[in-house]
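All protein chains of the complex are present and in place, except for one that has been dropped.
And then subunit A:
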Amino acid sequence: MISSALKIKESLAIDVKGVYHRYSKTKYAVGIFIPRWTLKRGERVFLHGASGSGKTTLLNLLAGVLSPTQGGIQLLEQEFSSLYSRRKDKFRAQHIGVVFQQFNLISYLSVLKNIQLAAYFGGNAKSKVEQKASEMLRKLKLDPDVLQRPAGSLSVGQQQRVAIARALINAPEILLVDEPTSALDAAARDAFMEILIEICQLTTTTLVFVSHDMYLRRFFDASVEISSLLKPVETVEC
C-alpha cells in the first residue's frame, strides 16, 4: 500500500496544489484558481480551452516565469514555485523546455548558436552540443546544414522545429508547448505534430501541449479542458 503510493508520488512530473494567480497590476483581472492538478512523468496531455481562459498563464506558472499569488507548484517532486527566482531560472534551464507560438529563436543568431545558448544556460558542455543538435535536427527532418544559418532566415515551420530541438537539447523532463502550430499551414502542422509526439515518446518527456484548436486533440491520448481544472475565483479570499 505504502510502496505503491510512493511509486505514484515518485512518478509525478507536475503537481499543482491550490494555486491562485492574478495579474495584480490590472484592476479587472479575475485571476485563476486550480485546486489540484497532477501529471505523471512521461505523460503527454493536450490542454485546451477558449482564448483568454488562462492557458498561457498556467504555462507561465509551470515555467516559473510567473509566480502563484497563493499555493504551490511541485515539479519532479521538488518544490518549485517557492524557490528563489535565480534557482527557479536554473531549474527551468535544466529541466524544462519551452516552445511557444512564434519567435522562439533569436533571429540574428545562427541556429546552432540558439541551441548552444540553451545548453549554456542549462550548464551543459558546449563541445557536444553541435553533434547532438544535428542529430536532433535530423530526427526533426531538418537538414543539419541549417545549423549555420541565421535563425531569422528559416521558414516559420523550420523555426518551430528548431525550437523543439532547442527546447530538448538539455534533455529536460518537462516540455511546455504553447500553441506552436498556429502560424503553420495544415500540412506543416500535421508534420510538426507527428514529429513532436514521436520525439517526446522517444525521450519519455512529459509534455503539456496547449491549444485552442480541438483538431490537434487527435495526436494525444489524454486531453484536459482548462476550465475543468479551474474553480470559480470568487471562492478565494485575497
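To be clear about the criterion, contacts are C-beta pairs under 8 Å (C-beta built on N, C-alpha and C of every residue); 3 or more make two chains touch, one makes a residue touch a chain; residues count from 1.
The definition used in the following text is that contacts and distances are computed from a predicted model.
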item: UniProt protein name of the chain not shown, from "phosphoenolpyruvate--glycerone phosphotransferase", "Peptide ABC transporter permease", "Putative spermidine/putrescine transport system ATP-binding protein" or "Xanthine dehydrogenase family protein subunit M"; value: "Peptide ABC transporter permease"
item: Contact with the hidden chain (one of A:G31, A:G49, A:G71 or A:G122); value: A:G122
item: Omitted-chain contact residue, chosen from A:L39, A:L76 or A:V98; value: A:V98
item: Option from A:V19, A:L39, A:A63 or A:A165 whose C-beta touches the chain left out; value: A:A63
item: Sole residue of A:V30, A:A50 or A:I106 that reaches the chain not shown, by the stated touch rule; value: A:I106
item: Positions on subunit A where the hidden chain makes contact; value: 56-57, 59-60, 63, 65-66, 85-86, 89-90, 92-94, 98, 100-109, 113, 116-118, 120-122, 126, 166, 176, 178
